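Here the complex is missing a single protein chain, while all its other protein chains stay put.
== chain A ==
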């Protein structure tokens, strides 16, 4: 009886693993569909607002397009024109590179120095880090651009202070030699957020390392150079990448404070691109400029990544 029962069951039921497989497939499909439904807002946004525009931008970069008539295909003309026959492109690249490569290291230097100082565990650190962080929050606002224009203006506060010290003031914003530095100072002033990231990194360094170093009789400078700095290199690397990329895209402050001038001395790339696209309505040309910017940023990021294996120290080699 029992045996027959068994046989019947075996005959009736299909091989169990196939059944399970099919059910699992069905379940996976159902989960896939649920997944797509759940991420659908982003999916729609990605295709319509990101991927589509990226492809469109690439296409437009080979056309002449003024928004009014339909785009006309002109092949590589935009790129050739930009790279060989546009003096303002060259000016803007140089201004941007100088700006990025001066402001980023200085900003990170301030951030690191203050983070190390705040990590000495004295009272009131929380309060001071907050104060130092405020410029990072509002530094990109129009209000601060207004302030900067007056502070560094001919009759502004900076000249007033210099005057009282017996130093003759300058027309900081109106002078092509100093206009760039006004913007560099503005960016360095916002070192608060990389500082907080550094501070978080410093707190991750195990205290045993410092104890071991002090047992071995290492001085402060030696401890900093041999322990703090190497342990912090991943954070330095992260900040370097983020701040460099951010630097390339600075627009608002240059647009408002110096308007790219005087004599194009602060004509940052993002500013020139905006001018091309939305003032001259040369959408194709500006799209080609955007792709050149992307390539430039990619090259610089890759260079930083490539060199990172030489100077970024990871505790566990398998990690990250």
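Definition applied: a residue touches a chain if its C-beta (ideal position, glycine included) is under 8 Å from a C-beta of that chain, and two chains touch if they have at least 3 such contacts; residues count from 1.
Throughout what follows, contacts and distances are computed from a predicted model.
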Not counting the visible chains, the remaining one has a UniProt entry; which protein name from "Substrate-binding domain-containing protein", "PBP superfamily domain-containing protein", "Aldehyde dehydrogenase family protein" or "ABC transporter permease" does it give? "ABC transporter permease"
Could you tell me which of A:72, A:130, A:222 or A:307 touches the chain that is not displayed? A:130
Sole contact to the chain not displayed, among A:141, A:222 or A:307: A:141
Pick from A:41, A:75 or A:217: which residue touches the chain that isn't shown? A:41
Which is it among A:161, A:212, A:225 or A:263 that touches the chain not included here? A:161
Where does chain A touch the missing chain, residue by residue? 28, 31-36, 38-39, 41-46, 48-54, 56-57, 60, 67, 114, 117-122, 124, 128-138, 140-151, 155-161, 164, 189, 193, 196-197, 199-200, 210, 238-239, 242, 245-246, 248-249, 251-252, 255-256, 270, 273-274, 277-278, 283, 286-287, 289-291, 293-294, 297
